[in-house]
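Removed from the display is one protein chain of the complex; every other protein chain stays in position.
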Amino acid sequence: MTDRAPDAGYEAVIGLEIHVQLRTEEKLFCPDGTGFGEVPNTNVCPVCLGLPGALPVLNREAVELAVRASLAFGCTVHQRSVWARKNYFYPDLPKGYQISQFEEPLATDGVFRVETDDTSDPVGRLAIRIRRIHMEEDAGKSIHDRFEGATAVDLNRTGTPLIEMVTEPDFRSPAQVRAWLTGVKQVLEYLEVSDCNMEEGSLRVDANVSIRPVGSEPLGTKTELKNMNSFSGVERALDVEIARQRDVVAMGGQVAHQTLLWDERRGDVRPMRSKEESHDYRYFPDPDLPPLQVSENLIEAVKAQLPELPAARRTRFREDYGLPAYDAGVLTARRPLADYYEETARTSGAPKEASNWIMGPVLAAMNARDLEADDFPVRPVHLAELIDLVEEGTINRNVAKDVLGRMLESAAGVEVGSAAAKTPAEIVREEGLATVSDTGRLEAWVEDALAAHPEEVARFRDGETRLQGFFMGEVMKRSRGKADPTEVARILTERLEET
Amino acid sequence: MAAAVREGSVPADHYLNKALEQARAVDRGHEGLNAFLALAKPGGPAPDAPDSGSGRAGETHPTGDGLLAGVPVAVKDNLCTLDLPTTCASRILEGYRSPYEATAVRRLRVAGARLVGKTNMDEFAMGSSTENSAFGPTRNPRDRDRVPGGSSGGSAAAVAAGVVPCALGSDTGGSVRQPAAFCGVVGVKPTYGRVSRYGLVAFASSLDQVGAFGRSVLDAALLLEAVAGYDPRDPTSVRRPVPDLSGGLDEGIRGRVVGLPREYLPDTLAPEVRARYDEAVERLREAGARIREVSLPHTRFAVSTYYVLAPAEASSNLARYDGVRYGGRASEARSTLELYRASRTRGFGPEVVRRIMLGTFGLSAGYHDQYYDRAQKVRALIARDFERVWADGVDLLFTPTAPGPAFRLGERTADPVAMYLSDVFTVTANLAGIPGVSVPMGEVAGGGGDRPPLGGQFLAPPWHEAPMLQAARALEVSYGITGEDT
Partner (left out) sequence: MSVSREEVERIAALARLDVFGEDEPAAEGRPSAVRLTEELNRILEHIATLEEADISEIGDPIRLPSDPVPFRDPGLEPDSLAEGAPADRAPRWRDGFFLVPRLPALVDDEEDGS
């Protein structure tokens, strides 16, 4: 469900605010760990508890990740940016302010493009401008449904580094938003900047949306949508909200500026409880933290380490390995998978075969086990070896699929990449799975199959030639799949046409 | 003292126990000083052995050699200590025990000092008389009807009463120098960034600095030397070597150019204060200083600038006292909003409420530009005044520390602006981040037959504490203060 195009004459205008938790070992301003799902209120220290007298000390790794993301999204990274306090009261905000950046953010003016099949875009590319990327600390978690009449506060997440990306209102449909977000997530994963897990909250998307008559320049009154915890949720929430705004306008009403929460279960948006006073965050430069200086050297160093991004890799896979666009898209969707493919393709020297194997049985096995490519027990070097065995004719394709199964079995419970896991050659040798092309043995299996089915032989000779397949199967059964099918076909034809 | 303890001729607890005895004698009861909010137990916790590795990696500080071995030290109640509560003289932190220790306090222990107790103060260091303590005002040991100054009034009084030879305070707008002047002791505020603020409960972070009181310049210098230095837990502390402050104190002031800023000598200054000041200037001249009149034209904006910026930062720094994680809580509250409002209103005294209101106002939408942003720029003008004077070849400035001597208890509590104006000569150093020291500068007639002391203030360029303290030493020597052994 996408793109209920706004009714005659109205278009939607959408902008996003994306919060991304950075994948650092330690918190932004104190050395506590950033693990998810730990015992509540244990990853805490005087700094993130906001104890009297505690002071923030900046994590370099977080700055580097934020710079990496800013560069990847085409932003200008500023040599000087300023930490600011955003003041508001909430039980999961221990200091009564959040350390963020306001007037002078880390990075500004980016553009990020994704390929889309949106027909309204003639070049098939959706370019969205990024107004700014700034760094800030995360708040803790308020849990409203655990205790009767009380909100429980867990401060483990407090101080986890975040970047906030703010886009220009460049989207015109919920489908565009979803496509673009998918691309953004892919890049963030490639950069190893974030886990991007919306359910765990390491990626959070809020949207601003308004509608206006097509061709009109000024923006309508926008509403803010929060509480979406998947990309499809974002898309559906926007669909619902755009429809609601259209109805309001159609009834002659005016859209009210408000914050709405998406209710996934009811498929509906509901206004957030109005605050006691309007937002007045009283931003000012944090006197505890001098401005952040990102030197030219640091920017250059981060730039030099930027990995190849998904779009470039897709193009290269098509050019270097001759893959069709679809395969290149699937194989580059996630960086570990792309690395896996590339290593397999290079080691085996058979890129097309490698693609077939990975897009087929390997991905199926990964999905069944819910594993990322880098945790998949069959390593690229072994998959390449398996492909080689097929290419050389040592085993046939069907046997090879069995061998892959055996490799997975032998690797179960063994550390990924461990020498204890069996190589395909070992399995083929130990189990005697190599293809049999020896004419003597093949002839014996053929004789046996024909002798067991005199009736079918007679029918074949009466012209029922489609029984050739039946005999082939019988021979394969007798050879436990190892018989060289080409040879078998030749011998069968010979024998059946003899008399 | 420290030498005797180091040599072992005096037991390590000797001076601590004497200080505790003295504190009990002067502090409690009718007309008691009320300088302490908490006292250590006799014997107290043993200090860290200097070589026990309790210093932390990455710090630059010179001590650990028993610089203050066995010396009893009092600490203002806004510095976090492990063994005694840290309340900032506020109901909202009544009974609060910090689970961690301020870097300055830890360095005291590493230097061998013994913590005598936590001293009274204006609540969250907001005040100039120590009357804004939730636990009652401190009295001035020189005249118990007078205030000791503030906000570090308890520390100043403890030193003036002879309980301890030196004490730690904090100085945001004069809170060490002004009470030192009022109590007739020495009080030094170092350059911003010289001493770690880690574990100093924040009032106004860009102005707060830990400072030292002493009976003499030497005592204050030793204490400052012990606590100074870079701290990896304070991003505003500066990575600079700590100079030998106590060693060269007697180098004197000969040949130094001392500027007398005319804006600190208004016509409205009491004639007796002016007379004592002029006498002090004569003494400096006699000691070989080259005296020069100078101008710091933006001084008149200093108090206003301070009373925009300090409350603005305070309104944010004090937002954490909400009754959720620690401290006082209105337990009957039925909603979180009510919990916040009741806990904070009940927990904060009237001056703290005033300043939170003022600071919130100056940062709020519609007023931010006119107040906070503007004051930040005027702050730069004030700092620039000083830079020009230093660039002109002036080594030090000399001013009165306060417009007058200690006032009487209750005299200014009804008038916040009058109270704020007692900071008029001290706030500039905090706004510019430069060091300052107050030393006794004679006495004036008190009206009741008493002779309240005055203080004279030296100001110096950033990081120039050593020549500044040498000048202060030269002045106190001219008054016959020798500086007992610490």
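Order as written gives the chain letters A and B; numbering starts at 1 within each chain.
Quick note on the criterion: contacts are C-beta pairs under 8 Å (C-beta built on N, C-alpha and C of every residue); 3 or more make two chains touch, one makes a residue touch a chain.
Quick caveat: nothing in here was measured; it's all calculated off a predicted structure.
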- Message: Counting the whole assembly, list the visible chains that the omitted chain makes contact with.
- Response: A, B
- Message: With the missing chain put back, one of B:R341, B:R388, B:R408 or B:R451 would touch it. Which one?
- Response: B:R341
- Of A:A150, A:A312 or A:A364, the residue touching the omitted chain is A:A150
- Query: So which of A:G74, A:G201 or A:P291 would be touching the chain we can't see?
  - Reply: A:P291
- Sort through B:R142, B:R256, B:H298 or B:R412 and give me the one touching the missing partner chain. B:H298
- Of the residues in chain B, which ones touch the absent chain? 57-58, 82, 96-100, 192-193, 206, 232-233, 235-236, 238-239, 298, 300-301, 303-305, 307-308, 315, 319, 322-329, 331, 333-342, 344-346, 348, 350, 353-354, 356-358, 360-361, 364, 370-371, 373-381, 383, 416-417, 420, 433
- Message: Take the complete complex as the reference. Which residues in chain A touch the chain that isn't displayed?
- Response: 26, 30-32, 39-42, 44-47, 49, 54, 57-60, 63, 80, 83, 89, 91, 142-144, 146-147, 149-155, 261, 270-274, 276-277, 280, 282, 285, 289-293
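Throughout what follows, only the chains that are shown with their structure count from here on.
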- Message: From the mean C-alpha coordinate of chain A to that of chain B, what's the distance rounded to whole Å?
- Response: 56
- In the complex, go through chain A and note every residue touching chain B. 46, 49-58, 85, 87, 89, 91, 94-97, 151, 153, 155, 276, 280, 282-284, 287-290
- Enumerate the contact residues on chain B facing chain A in the complex. 78-80, 86, 88, 93, 96, 98-100, 102, 197-202, 204-206, 232-236, 312-313, 315-316, 318-320, 322, 324-326, 336-337, 340, 360, 363-365, 368, 372
